[in-house]
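Structure in structure tokens, see below.
Removed: one protein chain of the complex. Kept in place: all other protein chains.
Coming up: chain A.
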């Protein structure tokens, strides 16, 4: 791929330069990344395609991600229609502790604490270690979701010793992590090893050094 000679004009940034979040967005404000609400449900505009067939009304074809259910819907808006803005915030918060069914996180900037349910944390609960920085999403200041970093480093609490002579890397076995989850790891992994784990697939990536 040949490199660009020059970057193209930056007028998009001029048009979208407003700082304050308005209470409603007109179609002309529509762009990827906008947070809107429909019937009280917050959505993230993940795609926006401007179309203008012939001499007709401009159409704004949007893919909207439901921030509570994580489903994506297609919606087409005609020029002049509006969507209500959603007070959605995303910030870094560290996991503090679990209290009964609640997972408690703290905003790293203002130290405000947020409780998320087991359902909101999902399968990642078994990989949550105290002090881990995650991204918290709130709607009207209520937490609605948490996104862990793509990789976490966790210590193996227990691994069956490898059968003698069996050092093949394509043989896997279940190992239990310090946070309680069990994953498949190669046969050479021992109790006390540190592993890098992919939080999107919950799969072993590699053996690594202890975090500093």
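Rule of thumb we're sticking to: a residue touches a chain if its C-beta (ideal position, glycine included) is under 8 Å from a C-beta of that chain, and two chains touch if they have at least 3 such contacts; residues count from 1.
Basically, contacts and distances are computed from a predicted model.
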item	value
Hidden chain of the complex, named as in its UniProt record, picked from "Iron ABC transporter permease", "Putative quinoline 2-oxidoreductase, large subunit", "Phenylacetate-CoA oxygenase subunit PaaB" or "EF-P lysine aminoacylase EpmA"	"EF-P lysine aminoacylase EpmA"
Residue of A:33, A:54 or A:131 in touch with the missing chain, whole complex considered	A:54
Absent-chain contact - pick from A:22, A:80, A:174 or A:192	A:80
Positions on chain A where the hidden chain makes contact	2-9, 11-12, 15, 28, 49-59, 76, 78-80
